[in-house]
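This view holds just a subset of the chains, kept in their places.
For reference, chains read A and B in written order, and residue numbers begin at 1 within each chain.
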Amino acid sequence: MNKNSSNMMALAPNTSEKRETVCIFGTGDFGRALGHKMIQSGYPVVYGSRRTQISNLIPKDAEVLGHTEAAQKAAIIIIAIQRQHYNFLTPLAEVLRGKVLVDISNNLKLNQYPESNAEHLAQLLPGSKVVKAFNTVSAWALQSGMLDASRQVFVCGDDLKAKQTVMNIVRALGLTPLDKGSLLAAQEIENYPLQLFPMWKFPIFLSLGLTAFFFFYCVALEIIYTYIYENNDFSFFIAITIPNRVCPVMALILLALVYLPGIFAAIIQLYRGTKYRRFPDWLDKWMLCRKQLGLIALAFASLHVVFTLVTPMRAFVSWRTSKRIISQALNNQTEPLDHTNAWLSDSYLALGILGFFLFVLLGITSLPSVSNNVNWREFRFVQSKLGYLSLILCTAHTLVYGGKWFLNPLAYKWYLPDIYILSLIIPCAVLVVKFLLVFPCVDKPLTQIRQGSERNPKYSE
Amino acid sequence: MNKNSSNMMALAPNTSEKRETVCIFGTGDFGRALGHKMIQSGYPVVYGSRRTQISNLIPKDAEVLGHTEAAQKAAIIIIAIQRQHYNFLTPLAEVLRGKVLVDISNNLKLNQYPESNAEHLAQLLPGSKVVKAFNTVSAWALQSGMLDASRQVFVCGDDLKAKQTVMNIVRALGLTPLDKGSLLAAQEIENYPLQLFPMWKFPIFLSLGLTAFFFFYCVALEIIYTYIYENNDFSFFIAITIPNRVCPVMALILLALVYLPGIFAAIIQLYRGTKYRRFPDWLDKWMLCRKQLGLIALAFASLHVVFTLVTPMRAFVSWRTSKRIISQALNNQTEPLDHTNAWLSDSYLALGILGFFLFVLLGITSLPSVSNNVNWREFRFVQSKLGYLSLILCTAHTLVYGGKWFLNPLAYKWYLPDIYILSLIIPCAVLVVKFLLVFPCVDKPLTQIRQGSERNPKYSE
């Protein structure tokens, strides 16, 4: 076929006529949009349709014929009809023999049918070469040129040459084909466009829930308590003060939740003495969404940083500073520098900055293009070593910040602890257990288990 | 051929002799640079040249022969000569039959010839397998190892095996081949290295023009007006104060310009009642540079953030603060906290922070490696839903900031409005029309049109 196209080229040097004719079965929305785009890219297009007269919806330069005549005109037939009508193709089996059929269909639900549409088509027409493609692109995107992103078109099929032909068409339309292997991948490809951040759902709901809890906890302690007992209206704390308390707490807890499943996994493996038994389902799922948890933690940490940095610009803070300075000036006194305070304030800020810096590094290495360029050893070094270092620094940042209030009974309004105390529970627990796991007497058997040895080989029988 | 190379390997285990001989026609700069690199990577190189004696420019380990003898020694011939001399290859057609010819040529202008150089070569020598490659790499980069980026080598060709062979050579030189399909892609590949950010040209010139206008507008109102009427020299405002006024204005206007073409498109479609007619050319072009507009808006927003955050470090601000506090102290008075002001200041900052946060999220999802990992539904969710949310937050941020000055006649120097008032026109217009378009009575017909229905089927005939 490559030979032919090269010959065609020699005969017809004009760009718009060099391409091979493509046949499209079905004049629905996607069929029309794809036809438009193909004609723009220089492909002659023939539509196969039952009603050959409705030509006004169809691109002007396209021909409309009956199915059989249209199929005979092209080596590639795009099946732009719905799966439930695939049966009508069976009588055309002889015409379609040896031709490339491109299945572009999508379903309405995940795993709607036991086998994918493309595999169903391949079973109906075993003599044709079925290729799955184009289902990840929307008709609206094709039509309006809104292809800023998602230029990727997943392609799969059992016939290498047929797949190459379709991938060439994909490239000619300005899209990027991605070979997903044999037709067995069609199910996954058909499920793909139906997803809306499936890996992010649990982490986002967890974060929203925790954020709401901590927010109202803070509103109660900071605003309502102050209003009731001190008769001060600090309702404007809702805008910055309270978000800037909730964000660091969320960041620290979520970062600790990234490392907690690894701790659980190590304990389970030590207890079982083997790595060859599957983890409980909840742990598996948790492990798979660690990256998402980490990125949400990073988002909260970034918000905390910006909320903190705007502090001097707040009217409330500037009023408070003025008040303090004026009262000192009126009392004719200048406080000496409190060295302990200077140390605490500076080391607290420095710990936070370094922890956040490492956190951002982790975030950058989790960008797909960066993580694809590091090997397994490097990835583990960054995510494990630097990640724990970041957790240690951020926990220390929180400890130094709140250190002096821990044992102060005045800090407990309504006998409730401040949220930064709550936020320290999980990180400290993770760090303590991780510290124990690093000891040689624990680390050695764990390493052996992870290298495949079994303490009790009979266990798994 | 793969079989052969595997046999060769068995006979010659030493790395530097395992590779197949490559012939290079032409001893110009690129031919020499490529030959150097290939010899370094272990390929025996034979040059084909008219003058076989000028060997001092040519890598020492390379042989130099006449064209015919050189071509007979290799299965792959790299054509490192200019298109205008391709004709001299015609007599060699018989020697080159069945061989892989690699066209590495570039042109001086976009679309200089009606057909690409590689297609021209394929027409001259129909018996050879022409592959386009290496034209995107510069000789200087090859020579000096300066391949930090742009390791990508676009490869296209009609013969699959020939393409694979060339891609293997590309990989062996430490570069990354990218299959662009059949030889029809050669035109695009030849145009590629001539481009200098073609999609960025219009957005950058627009931004520069608007920035210059707003900058001088501000200089007039803030510095010249103050100098003339108040006799104050605030010329140092040029460094930070005025840039920090222009940046947010530019960010907001450009962000609104990202969403304006979508509004126009919806109105045009509603008016025409069909999506199958092309948009006017200006709208098409505008739509295609929305990503660039958005990223420039993000750059301005980031500058605004940093310019704002350094405020407390400015000598002028610190002088102003001192003056205010000292005058209060000398008057022996302490102002009470102004709750309205505290609310306004905090909510203005919080709106800005959240808007900027969403804006950065949009920027991250527009990184190629991230946007390739989201499907169409997810991309639209982020770019449309979160994008509009960001626009709403940023507009609200500006409204709250300037709210109290809107109707204040003192704010109008020389009867001209402040630039933040100008900056609100487009964003507010976009948000109002978008709000109308979301109403069911408008949204429903629009959705139908975008799903392919036509209100007036005769229209497009």
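FYI, contacts are C-beta pairs under 8 Å (C-beta built on N, C-alpha and C of every residue); 3 or more make two chains touch, one makes a residue touch a chain.
Just so we're clear, the structure is a prediction, and the values are computed from it rather than from any experiment.
Because every chain is the same sequence, the assembly can be counted simply: 2 are drawn, and the full complex in the file has 3 copies.
Everything that follows uses one rule, which is that only the chains that are shown with their structure count from here on.
Per-chain Cα centroids separate subunit A from subunit B by 23 Å.
Against subunit B, in their complex, subunit A makes its touches with residues 2-3, 5-7, 9-10, 13, 15, 18-19, 28-29, 32-33, 36, 56-57, 59, 136-141, 143-146, 148-152, 161, 164, 167-168, 171-172, 176, 192-197, 233, 235-236, 239-241, 243, 299, 302-303, 306-307, 309-310, 312-316, 318-319, 322-323, 325-327, 329-330, 367-370, 372. Of all the residues in subunit B, the ones that touch subunit A in their complex are 114-115, 119, 122-123, 126, 158-160, 179-185, 187, 265, 275-276, 279, 284, 287-288, 290-291, 305, 308-309, 311-312, 321, 324-325, 328-329, 332, 334-335, 337-339, 341-347, 349-350, 353, 356-357, 360-361, 365-379, 381, 383, 450-452, 454, 457-458, 460-461.
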